[in-house]
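Excluded from the complex is one protein chain; the other protein chains are retained at their positions.
So, subunit A:
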Amino acid sequence: MSWSQAILLARGLSRGWGSICGAALTGAPFSQVPPQAPRGLQRSAATHSSDSSLVPRPPEPRRGPIKALAPHEELFEQAPGGERDKASFVRTVQNFGQHSVRKRGHVDFIYLALRKMRHYGVERDLAVYNLLLDVFPKEVFRPRNIIQRIFVHYPRQQECGVAVLEQMENYGVMPNKETEFLLIQIFGHKSYPMLKFLRMKLWFSRFKNINPFPVPRDLPQDPVDLARLGLRHMEPDLSARVTIYQMPLSRDSTAGTDPTQPHIVGIQSPDQQAALARHNPARPIFVEGPFSLWLRDKCVYYHILRADMLPPEEREVEEIPEEWNLYYPMQLDLDYGRSSWDDYQFDIDEVEEGPVFAMCMAGAHDQATLAKWIQGLQESNPALARIPVVFRLSGSTGELLAATPRMEEPPPTPRQSQDEEENNLHQQQQGQS
C-alpha cells in the first residue's frame, strides 16, 4: 500500500516538476486548464497533475451537447462568407499560428479543429491531418531523460496526438511518412502517439484490400451511374449486360407537361435470358421488391424478376446424350469408392429458391414504372410476352419505410391481396394482348 502511494506521489511530483518546467519554457500545459478557473502557478500545476494520474478522464469533459463556446471558436467563425472547404480550413489552421505565436492553447484548438473537420468536408484528407499535427510545437514534448521517459511525458498533449490519429483511423486515413516524421519530432520515438501510429501502419495495410466486393470510395452522383454500379455489384455473372431502359427526364426540360420520368436500369445475363426462354408460360413470374442494397453509406433499392421454384416432378434433368463423343465418354459411372473421409459436402439441404431472371433499379418503385421495365425486357426476351407477370411490391409509392422489404407482404388481409394479384395479372395480360 505504502509502496503504491509512493509511486503515485513520485508520479505526481514528476508531472508537477515537468509541467512547471514546461510552464517556464513555453506555458503550454496551461492550455488544458479552463480559462474560467484562474489559479496560482504552483497550485494549479500540482492539483492538475495529481488528479490526472489518479482518475482517467476523457481529455475534454466539457464536450458534448452542452453548447458552451469552446476556446478558439472565433477562428472558425471568421472563415469568410459561407463557403466551407479545404482552403478555408487550412487558412484557419494557419491563422491560429499567426494569431498566437507561442501557440498557447493549441491542444484545445486541435480538439476543436477535429470536431470541425466534418463540416468542412476534409475528414478524409491526410494533408489536413498532417497540418493539424504540425500545430504542435516541436521538440518540446520529447522526453529528455530517463525519468521523463518512464513516466508519461506531457500526457494531455500525447492524448491529443492520439485523438488526431484516432480520428484518422475512424475515417480510414492511412498515415504516411510525413505523419511519422512529425510525430517523432513532436513526441519522440517512445510515445503513445507513435505507438498508435505503428499499430495503424501495421493493421491498415493488412486490412486495406480484404473486401472481395469492393465499392469505390466516391460513389457516382448520377442516379443512372449509381444504378449501373449497384447492378454490376450484385450480379456475379460478368457477361451480364446492363441496359438503360429509360433515361431520367427532369421536370424542367419537359416544361411541366410531362410527368417526371424516372430512370430504369436493368441487368440480365445470357444464362438468365436462356432460362427465361425455357420458362413454362403456364407459370407466372413475379416482380418483387424493393430490396435494399448498401453501397458504402448509400442505400439503393432494386427489384427482381423471378419465378417460383418448380415442384420436383416438373424439374427436368438435362441429360447429355451418351454417344455424343465416341472417344471421350461424357458420363462416367465409375464408383471411386469415396468413403466418408473424402466427403466435403455439408450434410444439409440448402435453401433453394426460384430462379432470378433479371434485376433492375428504377427511380420510382411503383407498378407503372416497373411495367415499363417489363416492356423493355420483352424486346430482348420475346418469351416474356406469353408469360403472365405478377407484381408483388411491398410499398405502393416511392417512399420506403419497410426495414426488411424482403419480408414484408403488402396485404392487410390475405384474401384481398390475392384479388389484387389477380387484378394485376389481368391488367398485365390485357396490356400484352
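By definition in this document, a residue touches a chain if its C-beta (ideal position, glycine included) is under 8 Å from a C-beta of that chain, and two chains touch if they have at least 3 such contacts; residues count from 1.
Going forward, contacts and distances are computed from a predicted model.
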Pick, from "Large ribosomal subunit protein bL17m", "COP9 signalosome complex subunit 3", "Complex I intermediate-associated protein 30, mitochondrial" or "CDC20/Fizzy WD40 domain-containing protein", the protein name that UniProt gives for the chain of this complex that is not shown. "Complex I intermediate-associated protein 30, mitochondrial"
Hidden partner chain, touching residue among A:90, A:131, A:195 or A:219: A:195
Which is it among A:185, A:292, A:367 or A:380 that touches the chain not included here? A:292
Only one of A:147, A:309 or A:385 touches the unshown chain, namely A:309
It is residues of subunit A that touch the chain not shown, namely 58, 64-65, 170, 195, 198-199, 202-203, 206-207, 210-213, 215, 230, 233-236, 291-297, 299, 302, 304, 306, 308-309, 311, 339-348, 350-351, 353, 356, 359, 402-404, 406-407, 409, 411, 413-414, 417-418
